[in-house]
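A protein chain is absent from this complex, but the other protein chains hold their places.
Our next item is subunit A:
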Amino acid sequence: MDKQLQQIRKDFPILNQKVNDEPLVYLDNAATSQKPNQVIDEVVRYYKNDNANTRRGVHTLGERATEEFETARQKVQQFINAKESREIIFTKGATDSLNLVASTYGEDNIAAGDEIVISIMEHHSNLIPWQQLANRKKAILKYIGLTADGQLDMEDAKKKITDKTKIVSITHASNVLGVTNDIKQLAQIAHAHKAIMVADGAQAVPHMPVDVQDLNVDFYAFSGHKMLAPMGIGVLYGKADLLKVMSPYQYGGEMIDFVEKYQSTWTDIPWKFEAGTQNVSGAVGLGKAIDYLSSIGMENVENYEKDLVAYVLPKLLEIDGLTVYGPHDADHHSGVISFNLQNLHPHDVATALDMDGVAIRAGHHCAQPLMKYLNLVATARASFYIYNNKQDADELIQAICDTKEFFKV
C-alpha cells in the first residue's frame, strides 16, 4: 500500500520542478490539490474526441458528451454512496453548492424568527450565504463554539440547536483546525428538532471515505479541485424528496420543461438545478479523479495521511516557539496543520518557506470569525495529500528551522 503511494508522485508532473532553486514541496493542498496525468489526459481526450454540448443535439458527439457527463454523475453517486444519481447536482464548487442551498431551500423555507445554526469554525463559503439569508429573512444565525483544544463543542451544539432551528450547516472537516466533525451525530440532533442538516465536505471528501446515506445529511457540498480534479467543477448532493420541491437556482437553457411567454415549468432533478451549458470536461475530469482515488481506496488514503500526521505533528510541536492550532493529538488531527512561529507574521513565514521551495498558505484562510474567536490575525498552514511523503515533512521542518534562524525568533 505504502509502496503504491510512494510511486504515485510520478503521476503528478507539476511536483517535478524547482522553485527558487529548491525542489518543490507542495503543502497547500487544503487550497487546491495538484492533478495527476490521468486526469489531465482525460480532459484533453474529451476535448480532442467527444466535445459537444450536452442534452441538446441529436448528433453523435452530443450523445457522447451527454453520456460522459451522466457517467461522471454516476461515479460521484457511487463515490459518496448516494441512493440515486439524480441526487447529484454539478456546480462550480463547494461555494456554489452551498449558495445553491441557501438561495433555494433557504429562501423557500426560512421565515422571520427561524434559527440557522452554523459553527465558529466555518469557512466563509459556509458562513456568508447563511448570514445573508438570515439578514434578508430576519432570521437568527447562531454559532456553535469550540472546546479548549479546538474541536466542535457538541454540548454547545445540543444547546444551540432548538425546535426553532430550521437549518444546521457545519463543515465536515475544518480547513484551519485540522478537526473532523461528527456530522452523523449532528444530523441526528438536527433531525430530532425537525431541522435539515447541511455539511460542507470540501476538506473531507478528498481525504476520507464519505457515505452520505450513513451520515444521513440532507445536503452535502464539495469541490472537485481539492480531490485531483480540475477547477470549476463541484457537487451538491441533496435528498431527492427535498430537491424535487425546491425552487430552481438559476434560470435558462437546459433546466426547463416548457417555456411560454409569461410562465415556465421546470424539468426534473438534477437538471432543474443545472441551467446553461455545463462544465462537462470538469465533470469528466472529476470522474477520472474518482477512478484514481478509488483505485487507491479512500481508507488507504485516510490511513496514509494519518501516518504522515503522526510523523510530522510531533516534530512540529517540538520546535521551540511554534504554536499548532487545533488538537495536538495526531489521532484527532487531519493533514491540515495551522501554526504560528513566535510573533513572526505568517506572511513572513510563507515567504521564507517559499525561498526553500516549500509552498504553504498564510492568512486568515477565509475564516475571519474563527480567527477573531481565537484572537489571531492570521496563521501559516501546511496541508498534506497523498503525494506528500515523510521527506516533504522533513523539508517543512528544516525550512521552519531555517526561518527561525534567519529571523532570530
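As a convention for this text, a contact is a pair of C-beta atoms (placed from the backbone, for glycine too) under 8 Å apart; a residue touches a chain by one contact, two chains touch by 3 or more; residues count from 1.
In this text, contacts and distances are computed from a predicted model.
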item: Protein name as given in UniProt for the chain not displayed, "ABC transmembrane type-2 domain-containing protein", "Phosphoribosylformylglycinamidine synthase subunit PurS", "NifU-like protein" or "ABC transporter permease subunit"; value: "NifU-like protein"
item: Which residue of A:Tyr311, A:Tyr373 or A:Phe407 touches the chain not shown here; value: A:Phe407
item: On subunit A, residues whose C-beta touches the chain left out of the figure; value: 20-22, 344-348, 351-352, 355-357, 362-364, 368, 371, 377-378, 395, 398-399, 402-403, 406-407
